[in-house]
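This report refers to the structure that appears directly beneath it.
The complex appears here without one of its protein chains, the remainder shown in place.
Letters A, B and C mark the chains in the order given here, with residues in each chain numbered from 1 onward.
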């Protein structure tokens, strides 16, 4: 772009699927508006890889100065990213990373480390079991995000790998997807409650799902004995923690996420040095330390 | 096309891009991007002309993609070097044909309505996709393949050639061959076709195999370039394909429709999406406007095709 | 006498094939896992099926009238979000009628397009699926919608309350099903819906205002959607914008599984209820068997086809189709 401003295109994963992504989009636009030296083209792939690739092609064709991509599939976008690279357009990946094969065409990744998030959730869960003295007999069920999504897979992997390391005697007895959907998770949890007389912990891939599971347990009068741990602390999760029914989560701000992505892109365009893996921190949050955090806006 | 003009003008004022919407390269890109849905929509036209519907194409698309990409990682395939590529295509296409044949056979032999059969297999085939590789994406990035898929010949992308080829061949099939004409007759008046001694079952079977093939071909074209498939890929493609077909004027009740008009429907949808992006509409607006424009196009189309005042008021 | 019973059993099978199929599945699941027929489980399944079920009741009218409604999922999200938002703004007593009015407006709009303008219902409702989603996102700003004070509201009654020991969602579903069953099978309006779906031209020639009847089926459908949205909102007292996403196909599957023809003119409320319960219990039964969700997909596929196949095979008196 001319007139001393940069034009940056972004193709988001699936705005509207939950309030995280919406808040991200709004924060991204707000950050761009606050900055005179940048204009943005904001596109949404609606969760569809083909649409995302088409959007990348459109952005290349429009000759934007940089492209930010929130991948719908961390591998499928690589050839499109290469195309941008070949057209000398720097690409910044946001929120969830692309596969290593594509790293050579990418300037930087900016976002949370979802594998670490999963391990942290495992640690929160295990610490709680230890505090309750049930670390040798506790049974856990696991509700994952939308099947096939990188974020969902990485968190599940982080949790499943870490839990046996910290709490080797805790048994994970079932795992089903809740599709990032509160209602779906509530149904899944209802079935778990019928099927298992003994459930001590529920790990959900995000708090929307976690609260769905919590609602099911509350309705069945079994919430008391269960430790609920989630990820991405949505406002509902924060409130449930304040109520004392939900135990812990991972604090992750979509505003930080969006601002970091835009800043990284601008830094790249200005030729500044940026780390390749530009993680922003996503700390543990539990009933015990929650007053250190403000209530999420989303 | 009304959308074209609208977005060109709106783009002048709203877009941050200095490139015009009507830019020739942009239109070439549009054709290319129309290929995945377009190839499926061509098959859907045939199925709908025949009096059926196929809701399982999205899942077939995904399963064929998995076979395409995964087969290239099999040891004997890897040993073949780039010769594995045509073989992988073949496997993928065969997958599509088999899945189509399953639908076709069930429709034929049980007499259960195609809507229900394929609503079922939309779920069932999606289940197979997940069973194949759990929740993980299936990936195999082969740069030779990508280069082929990204290539341009006489200015048109590989995907565009495939789309145009499919449109041409299927158009010939439906307008020039006995099979095509019989398919129209069956969709138009099944009982009459049966009375005339046309074997309805085999026609169903062939056409379901054809749409399976085309769904797989669409996957071959698209995933040769992208190299990775999510287990959720292709969801809702059936609805977009059907929308394109109906926008093209094909009757849902069968017996009437044209492949060429379907191509028009596909391009209209793609234009809409691309145009909305071009003028910088946000997600809410895109959803709202796509929906309303779809209805508006249908409305205009009806107004233009009215028979006038002499029509019966039924 | 024996002849008679044999005949009537055959006749019953032919008429109620779906019901029989349903009972067979129940027995199989019960043997596989006795918890399946635990009263809590059964009531739990019916309770969660109630939302889908209430929507399916309305869609049954639309389908019998010869049309489709793919917008019910996204319309349900709309109702849920709206009633939750209004709850805090104007209180539940006004929020509920307010939400119903807004949802009915959407239904009226669709009914106008399909009924009076005679636009193709598949495309119209697919368009509305997208448009209403956009509307919902605009309304909520894309944010989760939660009631601020979840403890002190009577609004949870519709989703979580119970009367006479029966969970309220089940009660609403049952009452609505009974009421709409009467409307469909016993009132002039019901008769007209069948006529319009069976042969719209002949209906017009009989003086039936076809456009108005179609319009009314969409009004009814949106009323059911609003009711479902109310139950949904009340069940969780908070919601995402996507809460109803994808339900349209499940609803349609239930209606079709119940034996309504997509061509219009046939189907009953009772059979739709059976269709809803089959879907609900299959999902639950397989979950209890511990199958991965994707195995459930495959089994659901097989069951849907078997159920419908057996149903029509009983009706035509032979297993294999007569299609040459």
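As a working rule, a contact is a pair of C-beta atoms (placed from the backbone, for glycine too) under 8 Å apart; a residue touches a chain by one contact, two chains touch by 3 or more.
Quick note on the criterion: contacts and distances are computed from a predicted model.
A single chain of the complex does not appear, and UniProt lists its protein name as "Ribose transport system ATP-binding protein", one of "Protocatechuate 4,5-dioxygenase alpha subunit", "Pyruvate ferredoxin oxidoreductase", "Cytochrome-c oxidase" or "Ribose transport system ATP-binding protein". In terms of the touch definition stated at the top, the absent chain reaches B, C within the entire complex. Contact with the omitted chain, checked across B:28, B:194 or B:260, is made by B:194. Considering the whole complex, the residue from B:74, B:132, B:148 or B:256 that touches the absent chain is B:256. Residue positions on chain C in contact with the hidden chain: 182, 186-188, 191-192, 194-195, 198-199, 201-209, 265-266, 324, in rising order. In the full complex, chain B touches the omitted chain through residues 176-179, 181-182, 184-185, 188-189, 191-199, 255-256, 308-314.
Definition applied: only the chains that are shown with their structure count from here on.
A separation of 32 Å divides the Cα centre of chain A from that of chain B. Among all residues of chain C, those that touch two or more other chains are 133, 137, 142, 292-294. Residue positions of chain B touching 2 or more other chains, listed in rising order: 130, 283-284, 286-287.
The touching residues of chain C, counted against chain A in their complex, run 33, 35, 38, 40-41, 44, 48, 133, 137, 141-144, 146, 160, 232, 235-236, 238-243, 245, 283-284, 287-288, 290, 292-294.
For chain B in complex with chain A, the residues that touch the partner chain are 16-19, 23, 25-26, 29, 32-33, 36-37, 130, 135-137, 139, 141, 146, 149-150, 222-223, 225-233, 236, 273-274, 277-278, 280, 282-284, 286-287.
By the touch rule above, chain B contacts chain C in their complex via residues 106, 108-113, 115-117, 119-131, 194, 199-201, 204, 239, 242-243, 246-247, 252-253, 283-295, 298-299, 302, 313-314.
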